[in-house]
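One structure, pasted below without further comment.
Of the protein chains in this complex, one is absent; all others appear in place.
Chains here go by letter, A, B and C, matching the order in which they are written, and residues are numbered from 1 within each.
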Amino acid sequence: MAATGCVRLGMVGGGQGAFIGAVHRIAARLDDSYVLVCGALSSDANRAHASAAEIGLDPARSYGSYTEMFAAERTRSDGMEAVAIVTPNHLHYPVARAALHAGFHVICDKPLATSVVEADALVQLAADADRIFAVTYNYSGYPMVRQARAMVARGDIGALRVVQVEYAQSWLAGPLEATGQKQAAWRTDPSQAGSGGAIGDIGSHAFHLACFVSGRVPEQILADLSTFVAGRKVDDNAHVMLRFAGGARGMLWASQVAHGHDNALRLRVYGENGGLEWAQEEPDRLWFTPSGQPRQLLTRGGPGLYPEAARVTRVPAGHLEGYIEGFATIYAEVARALRSARENAVAAPEVMFPTVMDGVCGVRFIDACVKSSAAGVRWIDLQ
Amino acid sequence: MAATGCVRLGMVGGGQGAFIGAVHRIAARLDDSYVLVCGALSSDANRAHASAAEIGLDPARSYGSYTEMFAAERTRSDGMEAVAIVTPNHLHYPVARAALHAGFHVICDKPLATSVVEADALVQLAADADRIFAVTYNYSGYPMVRQARAMVARGDIGALRVVQVEYAQSWLAGPLEATGQKQAAWRTDPSQAGSGGAIGDIGSHAFHLACFVSGRVPEQILADLSTFVAGRKVDDNAHVMLRFAGGARGMLWASQVAHGHDNALRLRVYGENGGLEWAQEEPDRLWFTPSGQPRQLLTRGGPGLYPEAARVTRVPAGHLEGYIEGFATIYAEVARALRSARENAVAAPEVMFPTVMDGVCGVRFIDACVKSSAAGVRWIDLQ
Amino acid sequence: MAATGCVRLGMVGGGQGAFIGAVHRIAARLDDSYVLVCGALSSDANRAHASAAEIGLDPARSYGSYTEMFAAERTRSDGMEAVAIVTPNHLHYPVARAALHAGFHVICDKPLATSVVEADALVQLAADADRIFAVTYNYSGYPMVRQARAMVARGDIGALRVVQVEYAQSWLAGPLEATGQKQAAWRTDPSQAGSGGAIGDIGSHAFHLACFVSGRVPEQILADLSTFVAGRKVDDNAHVMLRFAGGARGMLWASQVAHGHDNALRLRVYGENGGLEWAQEEPDRLWFTPSGQPRQLLTRGGPGLYPEAARVTRVPAGHLEGYIEGFATIYAEVARALRSARENAVAAPEVMFPTVMDGVCGVRFIDACVKSSAAGVRWIDLQ
Partner (left out) sequence: MAATGCVRLGMVGGGQGAFIGAVHRIAARLDDSYVLVCGALSSDANRAHASAAEIGLDPARSYGSYTEMFAAERTRSDGMEAVAIVTPNHLHYPVARAALHAGFHVICDKPLATSVVEADALVQLAADADRIFAVTYNYSGYPMVRQARAMVARGDIGALRVVQVEYAQSWLAGPLEATGQKQAAWRTDPSQAGSGGAIGDIGSHAFHLACFVSGRVPEQILADLSTFVAGRKVDDNAHVMLRFAGGARGMLWASQVAHGHDNALRLRVYGENGGLEWAQEEPDRLWFTPSGQPRQLLTRGGPGLYPEAARVTRVPAGHLEGYIEGFATIYAEVARALRSARENAVAAPEVMFPTVMDGVCGVRFIDACVKSSAAGVRWIDLQ
């Protein structure tokens, strides 16, 4: 990537003590498609500037607030083109709104917003501003997830029947938020995270993955949310049933109190003629069982893959591409769209990344789960 | 086991074309605790005698019906002591009832009966007759399942929080019953199998396993049963939520249309201080994660096991004990109780096998799932 | 199996404190093909009788020595037909010799003998006596091992190139023999075990497995035997290279000091057009990779198996058949041959079990390894 071809990126959030900000920066850098030109890395101006210095950002373009940054950057000829929003959830909406108003493209972490109203508003704002708006449901960046989606779409497993998805972690099995750990603190605070706890933080990832691979969104859900750690204000375990148009059924489990699991996102999809299984902790592998035949282990870079998987593969089979690479693929895809947008073109049809529409879908899902659970575990329409 | 010490066993069902009858016979034989002395191996007398000849049963003790057998055997000094009932489900009740009336101990396949009324009646009959009544929820015979139960009971994972259990198969993904395959035919015929399909045939196993290991029975369940194969009269996929007293929650998935799975019964139990994971297809292994420590892989015959697991172990670690051995352990445990009963004693406290009470519990579970699903997926009290 | 059709079996060795004797008895019983009619279960007559009482053997047919047993049984009309020899290694030869002289068929544990001279003599004796002589290389009884052999034989992986076989255990990582543990004591005593330690006890199993699946015996071997536990008189770790006619090459590793392994026998075979992988601790699975295609996981009872595997399968896929079942298959195969022999017929061509010829081959292998290592790790001709 010629440096001149790189997308000029700014970042809001992601200062010292954050986790996901650093991941976004590496992901943006990996394929040499972006250059990070500015940032408002913390809502605390001192912390923002200290964070900027630490990562070598031009001090002149380290801003004390996002409003300041948007105002300054929109007037520069070399100003940022897109902003990565990596703040706690409650700030996604105001920052994205301001960015769209200022004419910037947006790459926003998930969940898109803390209410359906906000999320719907962002869809409208993005359309009005005619800006690209990506939401980093990063697990859809894995090549074997794309392979799975392509196989379902091509009919390799036949008519969809059952979707089993789960996302299990253990890091919140105790009251970590009480220790002041920053990641735990905001994720368990409804005023920053929204009304969903585990269902919002990781359940929304599981939901997106299920929709992305199956190629469809459930019509109805029914949820039982629980809080096992005393004093916690949000759910830390979620059991959800899914109903799809056409009769397919699903289950979703999200838990942050499941000892023995680090980041165990796992999807299984069954159709009339076959089944698929993928696990995030072994991302280069995809199990495929065609009806009446032995199970096959498809691997990234290996034989039998579709172009959808092959085009986002960097290194040969057996040289594992992990979490950062999957995340980077989302960034690389968005960069392709952004470079097309420079020339008022749309990206090539194969370019694929989650958009504000997927973001809305996720927020609706979280909202429906909270409502279903509160109403005694009732079916709620999603659409 | 001295031959004279062996329990004299009769069998009802299990003739040519059956699957589980042969398993019961091997299981009974494995530890040399039983001798099969008689049988009414089919409801068709000719088939019964042909089946008896095939397995070398004394022709004089091959009977054309169970009523005939019970009448004849009760008068012999060397008559059978216990009967194994391995018929399709709808016959469990009448055969068990007749056996108890005739004074025989009973070893009955699951589910115990096709209605709660029948199941409750058997409890009463067994109590009145003062006979041992075992139900072959065989998966509780595996040493590592017993280890898991012992760990939960001893508090190794702390207060129970989440139970995830699933039982996935693929053999009924197509309309196998339409081909005349005997196993498929009766299991999908409500008049023989009862109202539950997958939920009855394998969901009840999953439910028992969850109860056995966690040491408790859910208070409420909520179920969504589906039938994916056109024309099938019973469910072939079941999604169930579980609620336990004290706040623990669970999910159960049973499917016979899940391509890629042969007999994938898997249980995960999470408590405040740890987690456990066991899978039937790797029965000698049990994953244990104590809070804040690395995952441990406990193995049958390996270090760190409790006496409950060690006492039902036959061969050293790494020499896999499989399905038949687990089944045989149930038979061996029942034999210990039967030999105690000969002397009007109760078995040693460590002897453990599923009884008619577990059988009732399973029938109630199936019944509740059918009702919940029919009522629009509502919570149903189990107890 | 009609009781009258059962083979009448006697046993030498396998008394209290033994491991493998009990395994042989269960294996013989599992498929209802044998009845254990007599035994000389220990070289100590008191221990022999106590052991016999414990397992319920007719006291009149519990013998104080094998010579006594052979003399008595040969004169009975209902006398034993075959003898299972499950003593320490050094007794295999004299017992087998006496059994053949007395006209009995022999089922002998491995290794066949403690010297090549003895082993060769048994071949001759068996031929002269026209008796069946099986050697329990039990791992060749697993259905998926038979599948692997059938695949190689049919050319599914093409011309043989590389064979990697290993057998790792940890139970002798410390000086267990110094504690008086009986299994460890005789296995590390050259006067009872022969000159090989790990190479004899488990290396010979690995070697047989490699030969059985590949369908050929190496021409040359080169071995480096080590003893890591101070004071031990035999090797506890063996590294071996193999050269086959036609250019194929192999490696064999046998160790009893490898922490983390219980009974980790594993075979991988590579040909010009494909590869196979099997591990004893997951015996129902066989990995097959045809050139240029995804890996396939074949399972016992699953699709795509050859008759050689299907005919020795008892229960459906996913219902694991373990160590005892594999061992029992050897016994069942021998029973088929023994029943044919009753009628002066040879067994059906598909009946397959390791014979005295395989036994000789194993003894030659052990002998060659010991010699190669002693000579500074030189190539030794095997044949």
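In the analysis below, a contact is a pair of C-beta atoms (placed from the backbone, for glycine too) under 8 Å apart; a residue touches a chain by one contact, two chains touch by 3 or more.
Keep in mind the model is a prediction, meaning the values are calculated, not measured.
The residue from C:L100, C:A258, C:L298 or C:A317 that touches the chain not shown here is C:A258.
Looking at A:H261, A:R295, A:R336 or A:R364, the residue that reaches the missing chain in the full complex is A:H261. Touch with the chain omitted from the figure is made, among C:S170, C:N263 or C:T299, by C:S170.
Only one of the listed residues, C:S195, C:S214 or C:T289, touches the absent chain: C:T289.
Summary of contacts with the chain left out: across A:L30, A:A121, A:A150 or A:M357, the touching residue is A:L30. Touching the omitted chain from chain B are residues 288, 292-299, 302-304. Across the interface with the omitted chain, chain C contributes residues 157, 161-162, 164, 166, 170, 173-174, 222, 224, 226, 228, 237, 239, 241, 243, 247, 249-251, 253, 255, 257-261, 268, 270-277, 287, 289-291, 295, 376-377, 379. Where chain A meets the chain that is not shown, the touching residues are 1-6, 19, 22-23, 25-26, 29-32, 53, 55-56, 169, 171, 261-264, 280-284, 299, 301-302, 314-325.
Keep this in mind: only the chains that are shown with their structure count from here on.
Comparing mean CA positions across the assembly, the chain most remote from chain C is A.
Centrality annotation: B (chain centre taken as mean Cα position, compared with the mean over all protein Cα atoms). Residues touching across the chain B and chain C pair largely coincide in numbering: over half of the numbers involved belong to both copies. Averaged C-alpha coordinates give centres for chain A and chain B that are 43 Å from one another.
Each chain gets one centre point, the mean of its Cα atoms, and the points for chain A and chain C are 55 Å apart.
Shared contact sites, meaning residues of chain A that touch two or more other chains, fall at 288, 295.
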